[in-house]
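Below are the structure tokens for one structure; questions will follow.
Note that one protein chain is taken out, while the other chains of the complex remain in position.
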Amino acid sequence: MADVRPLTLRVPEPAVRPGGTPVFADIATSEAGAVRRPPIDVAADDIRDLAYAIIRVLDDEGRAVGPWAGTRDDAEALEGLRHMMTLRAFDARMLMAQRQGKTSFYMQHLGEEAVSCAVQRALEPGDMHFPTYRQAGLLVAAGYPLTTMMNQIFSNAEDPLHGRQLPIMYSSKAFGFFSISGNLATQYIQAVGWAMASAIKGDTRIAAAWIGDGATAEPDFHAALVFASTYRAPVMLNVVNNQWAISTFSGLARGSSATFAARGHGFGIPALRVDGNDYLAVHAVARWAAERARANLGPTLIEYVTYRAGAHSTSDDPSAYRPKAEFDAWPLGDPVERLKRHLIARRAWSEERHRQGEAEILDTILAAQREAEAHGTLHSGPRPSARDMFEGVYATMPPHLRRQRQEAGY
Amino acid sequence: MADVRPLTLRVPEPAVRPGGTPVFADIATSEAGAVRRPPIDVAADDIRDLAYAIIRVLDDEGRAVGPWAGTRDDAEALEGLRHMMTLRAFDARMLMAQRQGKTSFYMQHLGEEAVSCAVQRALEPGDMHFPTYRQAGLLVAAGYPLTTMMNQIFSNAEDPLHGRQLPIMYSSKAFGFFSISGNLATQYIQAVGWAMASAIKGDTRIAAAWIGDGATAEPDFHAALVFASTYRAPVMLNVVNNQWAISTFSGLARGSSATFAARGHGFGIPALRVDGNDYLAVHAVARWAAERARANLGPTLIEYVTYRAGAHSTSDDPSAYRPKAEFDAWPLGDPVERLKRHLIARRAWSEERHRQGEAEILDTILAAQREAEAHGTLHSGPRPSARDMFEGVYATMPPHLRRQRQEAGY
Amino acid sequence: MSRRTMIEAIRDAMAVAMERDDNVVVFGEDVGYFGGVFRCTQGLQQRFGANRCFDAPISELGIVGAAVGMAAYGLRPCVEVQFADYVYPAYDQIVSEAARLRYRSNGDFTAPLVIRMPAGGGIFGGQTHSQSPEALFTHVAGLKTVVPSNPHDAKGLLIAAIEDDDPVIFLEPKRIYNGPFDGHHDRPVTPWSRHPLGEVPDGHYTVPLGRAALRREGAAVTVLAYGTMVHVAEAAAADCGVDAEILDLRTLVPLDLDAIEASVRKTGRCIVLHEATLTSGFGAELAALVQGACFYHLEAPVLRVTGWDTPYPHAQEWDYFPGPVRVARALLQIVEA
Partner (left out) sequence: MSRRTMIEAIRDAMAVAMERDDNVVVFGEDVGYFGGVFRCTQGLQQRFGANRCFDAPISELGIVGAAVGMAAYGLRPCVEVQFADYVYPAYDQIVSEAARLRYRSNGDFTAPLVIRMPAGGGIFGGQTHSQSPEALFTHVAGLKTVVPSNPHDAKGLLIAAIEDDDPVIFLEPKRIYNGPFDGHHDRPVTPWSRHPLGEVPDGHYTVPLGRAALRREGAAVTVLAYGTMVHVAEAAAADCGVDAEILDLRTLVPLDLDAIEASVRKTGRCIVLHEATLTSGFGAELAALVQGACFYHLEAPVLRVTGWDTPYPHAQEWDYFPGPVRVARALLQIVEA
């Protein structure tokens, strides 16, 4: 053993840090339209290569090309554009509201609006999403009232969760949106359990699990893959790879694997990788997975390749850990711009209508905000009652909690 | 959606249950010698097929064939045979001792002796195993005193762990054997941590993690793959697939994947699958992984395909959940028989010397047992002191524990 | 009415609940085809199908996490964790998810599920088959915690737990699965068939969560116990002749504080028993509550007789277990205080 050299620890680092020139050499983009579309009953083993490709529909000229094109007509694509624009404008207003002290905390979607907005349209009413904090597009695209979202963001008297939960940690059974947990990844296995329940009951509804690239390292991700693989649960397993997990780049969680989609392979779960900034590709891929699930063919793992253009949250300043201009170098562009160009190319939209649309959307949001603020914001105006803090811990309040509420004076 | 049919839950079941005729249709055995032996610096992606093959060295006539043959000469193979025979005889005696009430509990290795005995010889002194309860072959092959093992099994006055730990949950730093945990899988990520520490210190020692097929469903398995993949830790990740996890067949944990080795793929970890009842193949594969780790090339995942011929533990009766004659139908045979035939074929051994060897080994074990029993057994003779129960909770006994010990009268 | 062991009573509770409500499903490690390592689910798969009772991969996290999702869907999962010592991988799903789902979603989603687990020592199970982790659950708002001490209660409490709309931790003292073990480990084992509480009504009934049961009326001291320790308390009182009033708490959260207060006010003395380690055990809460509620009635400090602050040792099991000798000593001590 004399010639054995000392071991060393590899600590993965992103290609560039602040001050450097942004590069994305490891995002090997496929040509739009180049990746095949297998039948939904394909064997997982026969599409292993798809976990290393990137399914794209929109080409550089804004044309929708290839076998994955065609799941949305122009009217539907326009609706998608409006959803993404709404989400972006909503985020901008709420970021401002946070800076104004009207809420404690906010998390935005900048750059990754296509993912949640398009997937929402690929599922059916009654299906259940188990989202993270970065899928408010699911609510927006489902038509959930913006005012209600804001009521929660402002923790005001009309907050549907009565001030108990953090802003943006929405919950709406009626809109197929499971209560967001502040704990990463926990909802992933719950989605599989929900899907198993649907199968147990002979229902036709399916579930969608959501997780970020960083959170795939959590144990619940594994449990979900095991259970989905074993019971062939009717669930979409979505991984939103937006390149960052607060300050750590996606290579830290990904490790020696080239992609997150590949995580499915060891479980015999078909895996696809898609351009997450391509609304049409996201929709097509999600629709494929939803059809699979609903046909009782089991789970599909989908990696959405996108980029978190904004800060992680209002508590974060990304300039401390990544180059400022990184989003400009991002090879997959801006989802709003890309869908807009597509619609303009198809003469279903124009620059002018776009500006007009932005203005209309802003008006809607401002109106919603006025309405919400009338019910109060975090530090001013009406607020949820302290009495309510004691409610909902149990279905019926047990004696010890009643005593405590009395002691508290409510 | 009118034509959508009700979903159904798939609950995997083994091909046969008690009363049925044993089959192992899903164990697709490769020909001995047929699987290629890549260089240790091969890219994980280039050997994906090896996770679906079975590396075998010993053919049906007992010849050692193919590129994986040759890591053990006859003397070493004989030594291996002796280790396996010792472990088997030790198990038989201790099972009897348990029935006689000399210990509370025992777990045997019948049918899978090759795995731990051969892997032990592929590593170096100073390396550290993080075993489960079914790798006592690591101690036997390392020359750990049988009497000491029995002292612990009998929880007697000489029990190295002072009666605190269950029988068979051994610990020996000196013999490279990490303290066994009764909790499944926890040691898997610890092995990765130990290996990372070795790399941090510029050491040359490597770690070996051990887990059963069933326990791969536990979260620690995932954490280990993530960390090993990210930090490229010098660790062997061993999965002993002995087909059963108490009453559940390996298909329950494996789910829709064909193998456990494939679990490595999503992490870019090279994965091999080996005939676990072929001592020479096990050794060769483990040596390959150990060389990789020591050359700073990172982790290897190895699935050992074997069969748990005995009961799960002395608390278990497998006839309730699997056909009695299943082991007879097991396509990979008996590891002791197979290595014996090989050595006889090479004229390095004979039936007569084998019988003689068995008798010698039994004598050694009986002598060890007499010595151990002189120090007591669980319910008779000298035993660890109650006073000792309070020791070792902390490095120094804190005041509250001292008070409790006094209260207990010690 | 029929005589049943605690295992049979628990099995019966699940069968009754599954029969009455299609939404009740049972799963866990080895619980399907095999019927559980303690046989508590034996026959359920045959009777209700693999759709309703099935084996799970070895992942307590997965089992509880999936159960939370199922409960959110509308099922009532009753899952088994093979030993309470193995519940920790599921702890996050219990604490962060099941316990808080109703609260954080304002009732939009709920988690009516039961997590059954064999707990406690006395079977030479060493540190990984002997733990009593109840205090790790009683600290968590949103959970209920139940520990039955006999077949009659086990069945009634388990049915109540399954029908409850909140997550319930159901700890089954495995040492009394087959008989009312009183801590005299050197004496022959009594079977449940010779104990009045081994009489178990057929069919559906519940023992409501949150009500203690008086096991022995007495005037000298109140003993608060649950699970196996109820029987140890009875044996100790008999052994030393102290006229103890023994309350079987049955449910730790919600707790029957009224019954506790009434008894301690009467006796003026209180001993708290559990097998778990002393520090921050549930006995601490009981002692704190009793001294708070009955301060002016107490003639002696509340005493705790519990497991020591060490892991559960294997060979020294009977030195660790708070048996009738230690309890009797405490009874004599407190009545003289």
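A, B and C label the chains in the order they appear, each numbered from 1.
Going forward, a contact is a pair of C-beta atoms (placed from the backbone, for glycine too) under 8 Å apart; a residue touches a chain by one contact, two chains touch by 3 or more.
Since this is a predicted model, take the numbers as computed values, not measurements.
Peer 1: Quick one: say which of A:T29, A:S104 or A:T364 touches the chain that got left out.
Peer 2: Within the whole complex, the residue contacting the unshown chain is A:S104.
Peer 1: Have a look at B:T86, B:Q165 or B:T314 and name the one touching the chain we're not showing.
Peer 2: Considering all chains, including the one not shown, the answer is B:Q165.
Peer 1: Among B:N183, B:N277 or B:T314, exactly one should touch the missing chain; which is it?
Peer 2: For the chain that is not drawn, the touching residue is B:N183.
Peer 1: Which of these touches the unseen chain: A:T29, A:S247 or A:T364?
Peer 2: Residue touching the absent chain, from the options given: A:S247.
Peer 1: Based on the whole complex, identify which of A:S181, A:S256 or A:N277 touches the chain you can't see.
Peer 2: Missing-chain contact among the listed residues: A:S181.
Peer 1: On chain B, what residues meet the omitted chain?
Peer 2: Chain B touches the chain not shown through residues 128, 130, 160-162, 164-165, 169, 171-173, 178-179, 181, 183, 186, 188-198, 200-201, 207, 219-220, 222-224, 226-227, 230, 392-395, 398-400.
Peer 1: If the missing chain were put back, which residues of chain A would it touch?
Peer 2: Its contact residues with the unshown chain are 8-9, 11, 13, 17, 104-105, 155, 159, 162-167, 169, 181-185, 214-215, 217-220, 245-248, 252-253, 255, 315-316, 320-321, 378, 383-386, 388-390, 393, 400-401, 404-405, 408.
Peer 1: Give me the chain C residues in contact with the hidden chain, please.
Peer 2: Per the touch rule, chain C residues meeting the hidden chain are 85, 88-89, 91-92, 95-96, 99-100, 103-104, 127-128, 135-136, 138-142, 253, 276-277, 279-285, 287-288, 291-292, 295, 298, 300-304, 309-311.
Everything below uses one rule, namely that only the chains that are shown with their structure count from here on.
Peer 1: Report the inter-chain centroid distance for chain A and chain C in whole angstrom, where each centroid is the mean of the CA atoms.
Peer 2: So the centroids are 41 Å from each other.
Peer 1: What is the distance, in whole Å, between the centres of chain B and chain C, each centre taken as the mean of its C-alpha atoms?
Peer 2: 35
Peer 1: Which chain B residues sit where two or more other chains touch them?
Peer 2: 8-9, 11, 217, 219-220, 252-253, 255
Peer 1: Counting only residues that touch at least two other chains, what does the list for chain C look like?
Peer 2: 51, 56-57, 59, 61-62, 89
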